[in-house]
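I have placed the structure first, in the form of structure tokens, so that the comments after it can refer back to it.
Of the protein chains in this complex, one is absent; all others appear in place.
We just call them A and B in the order they show up, numbering each chain from 1.
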Amino acid sequence: MGCNEKQPSIRLGELAEYLKGQLCGDPEAWITGVAEIYCARPGQITFLANPRYAAYLRTTRASAVIIDSRTEGEPPLPYIRVDDAYFAYRQTVCLLYPEPRRIDPGVHPSAVLAEGVHLGEGVAVGAHVYLGRNVAVGKNTRILPGCVVMDGSSIGEDCLLHPLVVVREGCTIGNRVIIHSGAVIGSDGFGYARYHGAYHKIPQIGTVVIEDDVEIGANATIDRAALGETRIGRGVKLDNLVHLAHNVRVGAHTVMAAQTGISGSVEIGREVVLGGQVGAAGHIKIEDRVVVGAKSGITKDVAEGQTVFGVPARPIMQAKRMEAALRSLPGLIKRIRQLERELAALKAEEKRK
Amino acid sequence: MGCNEKQPSIRLGELAEYLKGQLCGDPEAWITGVAEIYCARPGQITFLANPRYAAYLRTTRASAVIIDSRTEGEPPLPYIRVDDAYFAYRQTVCLLYPEPRRIDPGVHPSAVLAEGVHLGEGVAVGAHVYLGRNVAVGKNTRILPGCVVMDGSSIGEDCLLHPLVVVREGCTIGNRVIIHSGAVIGSDGFGYARYHGAYHKIPQIGTVVIEDDVEIGANATIDRAALGETRIGRGVKLDNLVHLAHNVRVGAHTVMAAQTGISGSVEIGREVVLGGQVGAAGHIKIEDRVVVGAKSGITKDVAEGQTVFGVPARPIMQAKRMEAALRSLPGLIKRIRQLERELAALKAEEKRK
Partner (left out) sequence: MGCNEKQPSIRLGELAEYLKGQLCGDPEAWITGVAEIYCARPGQITFLANPRYAAYLRTTRASAVIIDSRTEGEPPLPYIRVDDAYFAYRQTVCLLYPEPRRIDPGVHPSAVLAEGVHLGEGVAVGAHVYLGRNVAVGKNTRILPGCVVMDGSSIGEDCLLHPLVVVREGCTIGNRVIIHSGAVIGSDGFGYARYHGAYHKIPQIGTVVIEDDVEIGANATIDRAALGETRIGRGVKLDNLVHLAHNVRVGAHTVMAAQTGISGSVEIGREVVLGGQVGAAGHIKIEDRVVVGAKSGITKDVAEGQTVFGVPARPIMQAKRMEAALRSLPGLIKRIRQLERELAALKAEEKRK
């Protein structure tokens, strides 16, 4: 586990209580870690969230397992039965593996702070960080080594900027936001006026607003607006290498898997799920609770709650039907040839008569 | 608008004159900003470049609008009629929102300059920048915090390197080039000789040449040549997360949208337009003025002026025809089944006679 120096430990009974679960087993037993069901060792607790892995219950060497109502019958080892095993697994990890203190609070002597920087209580600013003029950082936020925050940006409380994040000038970041290494917030949108054969840059004078509880993956890029703002709603989670163009708006609790790219001025609703390597054309609207399969290309508006897939993206049933039809195509060609032959034979017969 | 401290202002008459447009309205009125037609407030000027948005002319709260010959009739608000409304909007933004001075001129004391670095007049080198041996930087170029330029590279005049850009050794960058945060210029090409089952790295001893007026997006990667050079022509614009492999050549005024990737030794002409998430196979030629739809996979040469789309990329009309045929496929299957039934009935009839 590398980054956690001390081995965690808790008694099984205490853990069951913390998880508000029902324990079957010795409450005094020590739990010293969390592991996957197929590789857990004695002393560790595991979990079963996907019934597909139920067979491992018989072979796991774990000292206990967290289950929920999706697991029928009695596991042959101590268990804690909870409301939602995956969420309880998450709670257990949070409890046993508290976040490491990556850098000391305070401002590292090698950091450079321009005029007018305001730091809240408990802020940690790492080595070689640069904070531009009038940057504001809320309390307990940690800005790890090598990050650059340009003039006039503000970052809320309890945020974590991993090493080498860039926040360009004038961006606003909420509370409890996590930004992974290499992500760039507020880069210029890709905007040009074509005139007499050459492209003339349109200064991107808008900004980026990131609401509370957002997480942004490594090397993701979020462009600032041409005019106005690019906005990422509360609780949004973006995976690595995601690209959001200028003036994109993303609703609350939407998630996007890695390498997905959204063109300019797209409006995405709340609780939308985009698979990996998806693309969306500019100026379209993807409504609330839409689900988009990986590698899809969205070319027009998608209505609330639809599941779409493909290039261009179509409602999933239609996409599946087309996919099935496509698979049957080589067979169809043979059938057509057969029809042609039979018809020709029939016509010849007819003529002969 | 975050990054611009003072509110801009200009009289409508002056602006009309600057844009060489024809004013209809009070030349003494103050314009204090630029905004989109649907959200502009009184005091702001807006523009109408796309006739689709003409209906907003009746509802916008803007104090004036920039239009061109694509807008028929008289807007119900003060207006400036110009040759090209989008380009005039661009000119207005440039006028009202001069580029912010992100860092002070001179070399920040925390920057590290190796031997033989040559800086032109007015150069600004930000905090924690590293310039390697014999790096040359032309006048008025700004290298923002955290950038690294390795040995022997040269950067022209009036360039802007946003925070955390890497320029590897021996690259040549022209004048007025803008490179966004996280971009890597001159990384090694992906070249190996496979020998007895393992891959042996081929030292990439070539370089990258970037001509004048190029803009490179955030986290884009431009590999150096194996031998010779990777070259990006004058006025080329690359969006975020674009990848150009070793020995790629890109002609003048070509643009590539986000997440597009070009394999080794591809030759791309001038004024080519590549959509987002496009891929191109190695060693092919994409001629001048080709247009490639988003998400396409280009597998062979594309002749001058063609518009292509799909995986593999085909001429657009052919791609559309195939797409329409594909949509009709489930219906075709029914028609074939119907034909088979009718033919069987006919043959049975025939036999009976």
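One rule holds for everything that comes next: a residue touches a chain if its C-beta (ideal position, glycine included) is under 8 Å from a C-beta of that chain, and two chains touch if they have at least 3 such contacts.
The model shown is predicted, which means the values in this text are computed figures rather than measured ones.
Q: Would you indicate which residue among B:C94, B:V291 or B:V311 is in contact with the undisplayed chain?
A: Result: among the candidates, B:V311 touches the missing chain.
Q: Give the residue, chosen from A:G152, A:G189 or A:G235, that touches the chain omitted from the document.
A: Of the listed residues, the one touching the omitted chain is A:G235.
Q: Just one of A:R61, A:R90 or A:H283 touches the chain that is missing; which is it?
A: The missing chain is touched by A:R90.
Q: At which residues does subunit A meet the chain that is not included here?
A: 1-5, 34-36, 39, 84, 86-87, 89-90, 93-94, 97, 99-100, 102, 108, 110, 126-128, 144-146, 162-164, 178, 180-182, 213, 215, 217-219, 235, 237, 239-241, 253, 255, 257-259, 271, 276-277, 294-295, 311, 326-327, 329-330, 332-333, 336, 339-340, 343, 346-347, 350
Q: Kindly note down the residues of subunit B that lie in touch with the hidden chain.
A: So the residues of subunit B touching the missing chain come out as 110, 112, 128, 130, 132, 146, 148, 150-153, 164, 166, 168-172, 182, 184, 187-188, 190, 192-193, 195, 197-203, 205-207, 219, 221, 223, 227-228, 241, 243, 245, 259, 261, 263, 277, 279, 281, 297, 311, 321-322, 325-326, 328-329, 332, 335-336, 339, 342-343, 346, 349.
In the analysis below, only the chains that are shown with their structure count from here on.
Q: Could you put a whole-Å number on the gap between the CA centroids of subunit A and subunit B?
A: The separation of the two C-alpha centroids amounts to 26 Å.
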